[in-house]
Structures are given as structure tokens and as C-alpha cells.
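Accompanying notes for the structure given below.
Some chains have been omitted; the remaining ones sit where they do in the full complex.
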């Protein structure tokens, strides 16, 4: 997480101010229910809320205390007692730091997940609009970077839409994974704390109680969360890579928007580079890179060790802030993407109809040629085109062996583009529920 | 995947024989529905099934053809036409290799997922049995490897149970991710193939039709699948690590079963080592290691490139076979785990009651001492115990400042073990639905 690749709303989730505010709420809600259960005095809970609710926690003061006691939650509680006064001794009753820390992390990750889901929703809206705009814009489909058969640019975008729809659903699952609250004490036995405290605080903080915790919420949940972010980031990379390919000088079927004052290169004034999508490729690498540390965090020792903590202090913000930025940037790129449909047509025509080779192959087999012979006949004419000797359709018409099976009309009919788009509506209905 | 860490049922899913059989079924089902739709002759479909259904595909013959044509599906189809005869030309009509390959991979991964789910079910059954067996076996809970507070060995196992229950649910999700069938032709447009073929084959093969494919099923699905396996493997590592810790010479609270004829070391005949759980730790590293290649597979170029293929030829078997082996081994370890409850008690008693320090702290605050003072009072007596100066309870009883707040009875009452287990049933009901 660096400012260059951060957006404020996501970054704020990870600020010390936000963290201390969540810590306070957890402690104060716990005090409320403990008061209700007769564990602490009612007035104590009231004073805690009254003095703490709008308090501005002094980050530097807390840091100073921590330098001495070497424990962040104790530092916070000490500072809190400076604010709340003697009633502060009823704060944190029977709780352990992790009750606060892990529940706070859950709240932060839930908020982060909500932003990411909103990011994906925005991206989906953009993709849907552009997909319908280009539902029937012909373009060549490519496998291995080589022309395969015709498709439409809208179908390409529908594919991206379906991919991010899956990502949305994965993020919803990932959110559920980490949306748990643990207030179960030192080793998860509720020895000093009533399980009803956990239930109450969970509900107040928008979480569900953890089934069973040790001292901490089990880290397989977080591993699943960050792994999911790695998958989403990889989908960002896929679409970004598509744009990068389409903008290549020789292809130039689509381009990132290039603003008036923009400069592509300090040295070469003619440059317009797909720098945003290249950047997204790099950011995807980072979000993926955080997956392994998160997986390594799972095997904590016994009821917990604290090795996961430094990892999460870094990948918590790094992973969510970077992915948030990436999703927003991708939506911007797709929103303003300049589509050169003329070049799409030009490129598709480049090979003189080679992209129809399968139709000819199928026609031959339908007319009685064996699959092997049909393949051989089509391939030998296609290879001449690759060698630059001329036009595919002409070669076929002149090939006596081909003509034993196919008439001139048969052959010509195979070069019809519309044939390939007849199921565009089918596909759109599958993806968008409408065509 | 190496024989040493493979079990036959999972390995068989990945044999060439299985693969070719699935390929045949996909092609033959496609022929059936095409015959129904009037695209190929009914008799052709019948001949294909009749001659292919029980055919033994000749792996070496197919390999030989592939060495020539450099394309595995074409090699298979060529061999199939040797078996089926002229009707073979109606096989693969309008389909592309990926229709076969990707649908086959889906079938294989679904079968693998089913085995893994069954593995987890077996492990869960073992964990449940042992958890109830030790529901009230006292043992010390440890954070940071340091004694924290009492818990029970059954609660430890309940925690593992809940973790693998989550893993089960993740595997079910992962199975759904990859259980799709794509028969949509060269670039996913259904240009040469009726979408009903896809629907029919999907149903016959136990899959659902892919919403929209390019030439291939999108690889974010597989990425999610293998990432999930990485999470499950990390949970295997966590429990394995727990056993390794418990078997340490100084701890020795539990031990892997050591058979009569077993030898622990070639040099030191006294050795009994937790080699199975150490092995599981290593296997978990491998399954995790396969996650990143799977994530890197997502960003294929345009409608597909084939870079994912070599990766999947390796991690398909490697990841599923290794995890299957690991889950089965872990179930075996836990099933036969030798539990030394006497040592658990002995270790818990080692620090003369230090593990009750929090109860004393809480009692002090309840009796009016400030949180900070209470902490200081308890800590100063605890530190004397660490220095080996004597017994915690005695120090407390002798500490005049402590005694200002707590009577002898107050203090003695804090050293009761039962206090810590009062919610064992609550926890068991949460985890197992019964106590």
C-alpha cells in the first residue's frame, strides 16, 4: 500500500484512528452487555460510552505508552483509562487482547470486502454497457495469438462480465469467511467471560460469533480471504492483458484513453502506451504475492502465536487497498476504452478468409470426405496463404480435390460472417439475463 | 505426485486410460445429441457407442500418432477412427479440442473433489470421536508456546473439527467452481455447434454448462479450485504442527503411534519421532506451492493460449493426489494418536498455578484495585515463579498488598481447574451440535 496506488476510502479503514475507534466500540459494547448481565456496574458501562463515544484517541500518546509496555492493546487500554477514569477498570473484563484485535480485524476486512464488492459492481456496470454497445461489433477471436474464428467485441466483454460476476460471488463468500467475532478469552474457553458477551458484540459489530476460537480467530478464514483476493487480482490481470494486446501497434483494435496533456514517453513524443493496464498487471502480481504469506499464517502454534500479526499488519491494507485501486482503475480503463472497430474489421480480413477454414472442413466431412482427408485438403490451401501466395477462397475454388465435394456456391457460402454471430443473443441472455 | 505419496483411487483419475475413456464419452454423448438434432446420422452415433463403449484405447498407439501430429486430441481422434471406422467422421463435428479437454478436466477435478470431500469426512469422524473421548481431559492451553490457561484436549480437537468442517464446505464450493462443461467451438460462439449439445453433454457428465467460454473454460475457476486446496493443506499443516509440538520430548502429551517393528533412526535406537506429521508439513508446502502457478494461469491471451496446459498436467494430479494422501495420513495419525493425559496434567502443574494469574487479576479489579495496580501485583509474584523462587499461590498469600483485596479463601478459590471447563459443553454443542 503506497499513496500512489491507494484510494482514500479504503486506506481510511486501516488508519490508526479507525482502528482505535473500532477497539473502543468492541470494549464498550462488551461493557454494555456485561452490565446487563450484572458482571460490571451499569453506571460503569454508561460512563465508558459517555466519555469514549466521541473521544479522539491520541495516536501518539498510545504509541508512546506502547514503546514502554511493548503491547499495543495494553497501551490503548491505558490511554482509554486516562479518558474514562476509574470506571475504566471494568473495561476488558475477562477479555484478552485478541478478542479485541481479531474482532477489529474482522470489522476492517468486512468493510474492505464491502468496498471491493462495490468496486466489482461498478466494473460490472461498465462492462455491461460496453458489451451491449459492441454486441455485434465483429472482431477476430484469437487462440495462441493467432487468428481463429470471428467473434464480436461484445462477446469478449460478456466473457469478462461473467468472470467478474464470479469474482463478486467469491468476494461475498470471502466476506462471510472473515465476518466472525471472537470474545472467548485467553484460550477460547469462555472461562472468564460469558458466551453471551460474544453474541452481543458480534451482533452490534455486524458479525457472527466464531464457532470456536483458540485465543484467536482461526487463520484459515483469513487465508481463504486473501486467496480469494489473489484470484480476483488474476482476473484483473486477464482483462488488462487483453487490452494490452489489443493496443499493440500492429493490432490497434482498442486503446486506453489518452488525455490531451498526457505524455507517453520522455524521449519519444509519438508514444501512446497502455500504461494503465500494464500497471494493473503489476498490481495483480502484488495481490497474488500476498496469498502465500496468508497461507503460511494458518499453522499457528497451539492456541496461537503472534507470527500472523506482522503479516496482517502489512497485507491487510496492502492487499485490499491495492485491489481496490486496481478494480477502480480497470473500470476507468474499460469505461473510456477507445474501440477501433475499423481496425477490428481490417485485421479480420488480413488473412483473406482463413478464419473460415473450419467451416470448409466441416462441409467436406458432411459431403462425405473423411475427417483426415478433409483436414489435409483445407490445410494445404491454408498453408499457401501463410506463405503469402494468395487468397484462401481462390485456392479452394481452384483445388480439384476440394471441388469434388464442394461447388462454387458451397464454398462461397462458407465465408459469411453472420453465421458466427447467430448465438450472440444466446450468450448475452446467459450472461446478462437479456439480449 | 510420486508413488510414495499417492493413493491408487486418486491416482487412477489421472491415468491416460481414464482420460481417454472420458474423452470418448464426451465425444459419444455429443454424437448422440447431434443425431437427435439431425446433425449427424442416427446410425453413426450408434456405431460410435457400439464400437467405442468398451474399447480399450491403446495409449502407446495414441502416443505414437501424437509424436507425428503434435496434437493430443487429434491423435486420439485418429486412433478412435481406427476403432470406429468410417462413422468416425461424424465425431467431433463442430467441436474443438478444448471442448473435450476442458470438459474432461472438469470431470476429473469433480471426481478428485469428491474423493477429497470423502477424505475430510473421514477425518471429521475421527476427530469427533477423539474429541468426545477427551472432552474433559485437562491440558494447558498455550499461546506463544507459553502456558496460558487450562483447556481440554477435547476442545483442542473440536477446534480442529470446526476447521475441517469449514474446509469441507470450501471443497464443496471449489467443486462447484470447476464442475462446468464447455462445448462451444473454436472461440466460444457456438458457430458450428448447437448450444443444446453443450447442455446435453453437461448433464450426461454430471456438470453444468459454462455460462460463456472462449475456446476454453475460464481459468479463474481452476485458480479458485487450487487455491482452496492450498487452504485445506494449510489446515493439515496446522494440526500436524500441533501434534509435532505435543510429541516434543519435554512436552510428550501426545504421540504418533509407533509400531512394533518401526525404527526411529538408523543411528539412535531410542528415537520415536513424529515423522508422519513432519511429512504432512512438507506435503502442505507442496500443495501450497501449486497455488501460484494456478493463479498465473488465469491471464491467458485473448480467447486462449495453451500455457495453462503444462501447468495443469502437473498440478492437476500433483495437487489432488498429494492432498488426498495428506488427508488420509492425517486421519490415520489422529485415529491412532497416543494421548498421554498424565503428562498433560504434569505439564499443567509445572508452574505451580501460574496459569491462574488472570483469575487473580480479575478478582483484584472486582475488589476495587485499578486494572494497572492489579496487573502489577500479579505480575510481580508471577515473575518470582519464573525465576524459580517458589510457588505462585504461596507468594500471593504472602503478598500484603494483594491480601488487602483478597482473603486466603478468595485466593485459594482461584486455583480451581473446573472453573475453566464450565463451557466445554457450550463449545461442543456449537461445533458438533451435541455435547
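Which chain is which? They are A and B, in the order written, and residues in each are numbered from 1.
Methods note: a residue touches a chain if its C-beta (ideal position, glycine included) is under 8 Å from a C-beta of that chain, and two chains touch if they have at least 3 such contacts.
Model, not experiment: these values are computed from the prediction.
Sequence-identical chains make up the whole complex; the displayed set comprises 2, and the total in this structure is 4 copies.
We adopt the following convention: only the chains that are shown with their structure count from here on.
Separating the CA-averaged centres of chain A and chain B is a span of 24 Å. Across the complex, chain B is touched by residues 77-78, 81, 86, 88-94, 141-145, 148-151, 155, 158-159, 162-163, 166-167, 170, 173, 177, 185-192, 195, 211-215, 218, 220-221, 223-224, 227-228, 230-231, 234-235, 237-238, 240-242, 245, 281, 284, 288, 291-292, 295-296, 298-306, 358-359, 362, 365, 369-372, 374, 419-424, 426-427, 430-431 of chain A.
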